[in-house]
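Note that one protein chain of the assembly has been removed; the remaining protein chains are unaltered in position.
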Amino acid sequence: MAGYFSNIQETVTSIFEGMSITFSHFVRRPYTVQYPDRIPIPIQDTLPFRYRGILEVDLEICTGCLACERACPIDCIVIEAKKDKQTKAMMLNRFDIDIAKCMYCGLCSEPCPTGSIHHTSQFEGADYSLESMLRRFVKTPVAAYKPSKGPETDPEIVPFLDRGLRYLDDFAKPGGSSEPGEADAS
Amino acid sequence: MKDLVLSLIAEGGALAGVPFSLAAPLVMVAFGALVVFGFVLPIAGITSWLERRVWARIQSRIGPNRVGPQGFLQWLADGLKNLLKEDIIPSAADKWLFSLAPYLVVVGFIATFAAVPFTSSLIIADLNIGILYITAVTGIVVVGVLMAGWSSNNKWSLLGGIRSAAQIVSYEIPAGLSVFPIVLLTGTLSMQGIIRAQGWAPWDWFFFYNPFTFAAFFVFFVAALAEGNRTPFDIPEAESELVAGFCTEYSGMRYLLFFLEEWGNLYVIGAIVTTLFLGGWQVPAFTDNPMLLAVAQFGTFFLKAYFFVFVAMWVRATLPRVRVDQLMTVCWKYMVPIAIVNMLGTAAWMLFVPETLGRLVQFGMTGLGAVVVVVFFRRVRFHLRRANLKPSDYYYSPII
Amino acid sequence: MSLGGFDVQVLRENGFATEEMTLNMGPQHPSTHGVLRFVVRADGEVMTEAVPDVGYLHRSIEKIAEKVGYHGFMPYTDRVDYVAAMPCNQGWAMVCEKLAGIEVPRRAEYCRVIACEFNRISSHLIAVGTMGMDIGAFTPFTHALREREHINDLLEELCGARLTFNYMRIGGVAWDLPPDFAEKGLAYIDRFEPLIDEYNALISFNKIYKERLINVAVITGEEAINYNLVGPNLRGSGVDFDVRRDIPYSIYPELQFDVPVGHGEEGTLGDCFDRYMVRIREIQESCKIIRQCLQQIPEGSVLAKIPRKFKPPVGDAYVRIESARGDMGWYCVSDGSEYPYRVKVRTGSFTATSIIEQVSRGLMIADLITVVASFDLVAPEIDR
Amino acid sequence: MSLLNTMPEFMVTTKVDEMLNWTRKSSLWYMLFGLACCAIEMMQTGGPRSDLDRFGAVPRATPRQSDLMIVAGTLTLKMALRTKVLYEQMPDPKYVISMGSCSNCGGLFQLAYSVCDGVDKVIPVDVYVPGCPPRPEALTEGLLKLQEKMMQEKWLVRSTGESRPALA
Amino acid sequence: MASFDTARGDPKMYFNFGNVLVFLVLGLGLAGMMLGLGRLLRPANPLAQKLATYECGELPTGHAWINFNIRFYLIALVFLIFDVELAFMYPVIVVFRDAVLAGHGIAAFAKILLFVGVLAIGLVVVWAKGDLEWVKRLPVEAESDVREAA
Partner (left out) sequence: MDTAAIYSKLKERFGDAVLALESEDAGDPAIRIQPRAIVEVAAWLHAEADTAFDCLTNQSGVDYPDRNEVEVVYHLFSYSLRHTCVLKVGVPRDNPSMPTVDPVWKTANWMEREVFDLVGVVFEGHPDLRRILLPEDWVGHPLRKDFVEPTEYHGISTKRESML
């Protein structure tokens, strides 16, 4: 009999407590971020630097070393790089990334010597067909970047390289060396 | 209603010269259609939108806010969309029963509105058996739901339908028994009669009349929630168990009709509770203007009734659902005995408690109610403080 | 009983013939947590049998390991248990390190533990949230999701992804902690802890909720061990065992934390409520661990020197770690080449699913949902 | 008896069509169809931060009441057959969002022996959302993309060429 | 105080019930209209697969029309007894107030007690017999008996 009434009492008090908690939410600010239009700054700008969004390649500083292609476990990067017989320069004929297949793991950008291939904070890429998700970065064959011996001076490349090296610096270095990954280029 | 017809066909009325036998059905249908399309449908729709907003707010979300201002037209979009959806009748189903079930559900729900009062003079049909009529008519919904569950020839639907039947049928008993104290006090079953027996002040409501009616209110409200398949008793459509319960196989408009019944029924529950326990449309006689008084009465009744709609939403956002056997235990082992005690207690109260003491108890109960409200808000404040909110985490406006 | 077949068994009760119903619960069902199927035979609302049918998410991760190599397999470990991917990362890293005998820098171990414990909280939040949702309370679930978003933000800052982290590497971690991570993490933990009380008041101690969980699917400690239940499911049955404490790895021996064990506080020991409460308490313990780690973390490098072509010596190793779903075993056979010869992941959900047939006999259909939720099953962990 | 695809194209009918499309896109009920990792992100999308409910999209458990199937996660061969059944049990008009790499084209599980490489091998897909898994905002963007597509549809108006609604 | 005025032949009553009838028809009309309007605008594309019974993606095993467990109907029986009892009580309840006012309240109360007593005894009996247990756990030996018999 005591159990009977304590059951009623427990039910009433626990429901009362629960109702007071839910009521308190009427004066709490909703947590919703009103993507896409009703937000002060785009979501992309609020994402952390390390965010692994859609891959991007800065062809200006791509050395054509194929490290990313080799690192990708699922072969969603295809690069065609050939030595031009006349100019002796490495020419990039093709640099394709299939972002529909990509798993955004970041393994490709880790071995990149210059930070050319990197994840951006861009995540919007929804489309009506899969073909549109094939990112072809090389429109016309371009010469691969050749790291200069000293510090880079070309003003057109410096900003890219700065960004790229900053990106690389974020990765942990084996043994904790803080040197940029130039050593891995070979 | 009849007076309205008589005044319309009287000299100078809009229908002057039309015989009563013709005018009466005309006015009835016109007025009925006005109520159904002008009140019932929007109320059901808006309730669905509001429920999603209230729910969302409790869950730290916003809820529908893109369709129309503040998402207000969401219910219209939902309704029209379902109108355009393909209507599937599974090949294994019993086609006739499958098609008939939504009709029954809608009829059962629309018919209750005939006896729901709006103001002291405005009620479609002030039946002398009003409250009995409403309990009877809601029974049609059970048949519809059971029919839907059985005819779908789907196991989830079947389970949902049978659960629903057992549940509604069981909760009919405590709901019916909880009406008795009020009928004892008023000596009438008429909705208007019950309201007239109360006053505008809280201590004149039957809610605070004595401890037994106070308890009867809760029993009735909980039983009504169960009859309306609302959380914590939403086991017939228990989404996480039975997929969508009895309406698993229903698509498009047919599904929407069940949906409509559920939201619309909420208002009916609120209206009945208001009528029985909360003094209905009673307002202080502040003016002689009948129009103004009618508006005030309508507003009062509507707000009171809608408060319970809100409470039902709020409960839904708070509580988990019970299991089938627990549902039955709650009904038969807790609510039915309590309801019986309430009824006997009220009868004894009428016999043995002198009027002055009864009056004092009314004030006392009202005070008790006020204390409960105060304690409640202190708890709310406690939870807010415990959550360590920054000043910017508070947001009081309902609009976002 | 044949799985697809329909055999009617007539039960006689009071002389009336009633038929059994064969119900397919799943693969698409709101509360089978992904794609899990139960073939339920029910007499009315009471189940006479619920046979789990798994494999709807068998993604052959173990075979892929033999194709992608040691480094390349790391992202796949995220997908073994996507709700708690960090411990899987750690398991794989640890089994490789054990094979090759690699010493991991201490700072990396701290990073790993911080990440794993944050992930454990977010995983348990999903577990207790879906428990609420399956029982019909949607609000606690969304509140759990909201707190998860905060943790996701932190982990995103740490490793750039919200769910499939790929944070750890053989020999360490891929990224050091961001500069202000410690402050942010501590601030969040401070804010989060009182919310657990609120959560408990809202749902855990709700009478209806308790009634749904208490005395449902009682598993004794012996049964749990025999069926190889692990983690919170095992501790819910009163077995005081936690890999972090009893088979110490990483820096756990240096940290102060309790191992919550169910003790039948309401009803019988080993029921759904015990399993549930163990998770709630583990969230609190994880908060404690994170706080200690963030305060004690030493300076240093976070990645040992590992050759790009990683070739561990011939042999096989088995590593056990405490994932959010409990003791997770990683078995790796190396033949000395660049590719693992065989990888086997022993997961908690797999063994937990195997006991469902045993414990669900005679329960009601609604209870099956509770049982599934109380085991915190994650479909790919069963199927891999 | 149906008025669909019978009207000539002029001012009123296109306006009506637009309105019908508006209601349809404003009330996209999606089926709970979480398969794998993406299911968690789909839950988060319905959760407090992203709140798909803002656009009128609510989850439904049964295909009968859903307009949209969000295929969230890896589709195994074992599941592919069931997915087809479920898709076909949805009432017209129905839409499919393929969420994440696995359901787009098999993604990282193209190497697996038991995975169906892409949900489009089994059912038609309207919008592909890249990501592994796509973050909630990306799924929201996919939903908005789908809404854009829905607004272009013609229902009342007699349409030439490929029209989506397959009418009996 | 409005009393229970069931004056025979009160035209207002017929009028009121006429109104109720109108509402019943309106309900039917509303549902019919919505479904009819939808028929003009909705696609219809019935395929065999689409019309198959939904069972979580599996093909249904057997149909759902089976002899359901007897427990479900027992509740209905108990309900019937109680509901009839309730219906009988309405007349007494309604005139109770008048009886109290007229001074023979005790007698009326005794009658109510009698009715409720019968109801309560019924409840106690049902409770004691265990028929309120919505589902008794299946007796395990009964199951094995059947297996042996079969």
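Letters are used for the chains, namely A, B, C, D and E, taken in the order the chains are written, and counting of residues starts over at 1 for each.
Simple rule for what comes next: a contact is a pair of C-beta atoms (placed from the backbone, for glycine too) under 8 Å apart; a residue touches a chain by one contact, two chains touch by 3 or more.
Computed from a prediction, not measured in an experiment: that's the story for all the values here.
Asker: In the intact complex, which of the depicted chains does the undisplayed chain touch?
Answerer: A, C, D
Asker: For the chain that's not shown, point to the residue among C:H33, C:R79, C:K98 or C:R279 touching it.
Answerer: Going through C:H33, C:R79, C:K98 or C:R279 one by one, C:K98 is the residue touching the chain not shown.
Asker: Please pick, from C:F38, C:Y70, C:F273 or C:F350, the residue that touches the omitted chain in the full complex.
Answerer: Result: among the candidates, C:F350 touches the missing chain.
Asker: Pick out which of C:D246, C:E265 or C:E338 touches the chain that's been left out of the picture.
Answerer: In the complete complex, the chain left out is touched by residue C:D246.
Asker: Sort through D:L52, D:I70, D:C116 or D:L144 and give me the one touching the missing partner chain.
Answerer: That would be D:C116, which touches the missing chain.
Asker: Even though one chain is hidden, which residues of chain D still touch it in the full complex?
Answerer: Against the missing chain, chain D presents residues 77-78, 80-81, 105-106, 110, 113-114, 116-118, 121-122.
Asker: If the hidden chain were put back, which residues of chain C would touch it?
Answerer: 3, 54-55, 58, 60, 62-63, 98-101, 223, 225-228, 239, 241, 246-247, 312-318, 320, 327, 329, 331, 333-334, 341-342, 344, 346, 350-351, 353-355, 358, 383-384
Asker: Quickly run down the residues of chain A that touch the omitted chain.
Answerer: 75-76, 78, 96, 98, 100, 130-131, 134
Rule of thumb we're sticking to: only the chains that are shown with their structure count from here on.
Asker: Show which chains lie in contact with chain A and also with chain B.
Answerer: C, D
Asker: Hey, what chains does chain B share as contacts with chain E?
Answerer: C, D
Asker: Applying the contact rule given earlier, which two chains have the most C-beta pairs between them?
Answerer: Pair with the most C-beta pairs in contact: B-E.
Asker: If you average the Cα atoms of chain A and of chain D to get two centres, how far apart are those centres in Å?
Answerer: 26
Asker: If you average the CA atoms of chain B and of chain D, how far apart do the two points sit, in angstrom?
Answerer: 36
Asker: For chain C and chain D, let me know how many angstrom lie between their CA-based centres, rounded off.
Answerer: Centre-to-centre distance between chain C and chain D: 31 Å.
Asker: What are the residues of chain A that contact at least two other chains?
Answerer: Those would be 7, 15, 17-18, 21-22, 30-32, 34, 73-74, 103-105.
Asker: Going by the contact rule already set, what residues in chain C reach two or more other chains?
Answerer: Each of 21, 23, 27-30, 45, 68, 75-76, 139, 142-143, 146, 149, 164, 198, 201-203, 206, 208, 364 in chain C touches at least two other chains.
Asker: I'd like to see which chains touch which, written out pair by pair.
Answerer: Those chain pairs which touch are A-B, A-C, A-D, B-C, B-D, B-E, C-D, C-E, D-E.
Asker: Within the complex, which stretch of chain D touches chain E?
Answerer: It is residues 1-4, 20, 62-64, 82-83, 85-86, 88-93, 155, 165-168 of chain D that touch chain E.
Asker: Can you tell me which positions in chain C touch chain B when the two form their complex?
Answerer: On the chain C side, the touching residues are 21, 23, 29-31, 45, 132-139, 142-143, 146, 190-191, 194-195, 197-198, 201-203, 206, 208-209, 211-212, 364-367, 369.
Asker: Using the touch rule from the top, collect the residues of chain E that touch chain D in their complex.
Answerer: 39-47, 49-50, 52, 54, 57-59
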